[in-house]
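Partial complex: the chains shown occupy the same locations as in the complete assembly.
Chain IDs A and B follow the sequence of writing; residue 1 opens each chain.
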Amino acid sequence: MVYLTRVEHFNAAHKLYNPKWTREKNEDVFGKCANENWHGHNYELYVTVKGKVDPDTGFLMDVKKLSEIINNHVLELVDHKNLNMDVPFLEGQLCSTENLAKGIWDQIQPHIPTGVRLHCIKLYETPRIFVEYFGD
Amino acid sequence: MVYLTRVEHFNAAHKLYNPKWTREKNEDVFGKCANENWHGHNYELYVTVKGKVDPDTGFLMDVKKLSEIINNHVLELVDHKNLNMDVPFLEGQLCSTENLAKGIWDQIQPHIPTGVRLHCIKLYETPRIFVEYFGD
């Protein structure tokens, strides 16, 4: 069993805002992150897959193929977007890094080729805050 | 003459959009950066001052004081904000990294203590794009 990770980058606007709450409660809970005019981040996304090495290629899987999956099913949808307004797979959810990591897992998992398994989504919101999700 | 640099961090939403142009022209010129629903970045800000070393302290200037100036006159105004909507010192300007760097220079320069000179504002918009401004 070997683990292979590809790192990709995107940037997006978002705010943390629970529509069931008053503006005051949102500001209490989320502080500056509740700014109604949005703020944003450069996100660093680490996608890790695991499996056996193919003896003919020496690859677990072709990392260019993994990069294409991430581009087609994640970056196309989130890069230079507003996470609260523009991203179908986050609709109706709080746009926290935790929920974004879980949403990215669900976007990528169906496209991983047979014989390989998605292992981890690791997502940096800032250079000092990151979330990891292992699918359960 | 010695140069001293303090690095600070903030994040913000913005879009690139010239109100004198049609939406089509904005999309032509600015591409994904013109997304009307905003996108955002983690900005890394390098502020460099220059001057002589004080023999009693060994300091060009106290770096905590420099950090306070950056916090009070820049970070308080831009961190977790929308650069187009929330930032008085960018009003009426295109919110490019170039203009943001120049605006930050103007915010910091008046507060640098006598005997020290502001040398450079360096601003990373992403880990692969940055702007430097030396005040003229």
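Heads up, the rule we're going with is that a contact is a pair of C-beta atoms (placed from the backbone, for glycine too) under 8 Å apart; a residue touches a chain by one contact, two chains touch by 3 or more.
Source: prediction; values computed, not measured.
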item: Identical protein chains across the whole complex (2 displayed); value: 6
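Everything below uses one rule, namely that only the chains that are shown with their structure count from here on.
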item: Touching residues (chain side chain B, partner chain A) in the complex; value: 9, 11-14, 32-33, 35, 37-42, 79-82, 85-86, 126-127
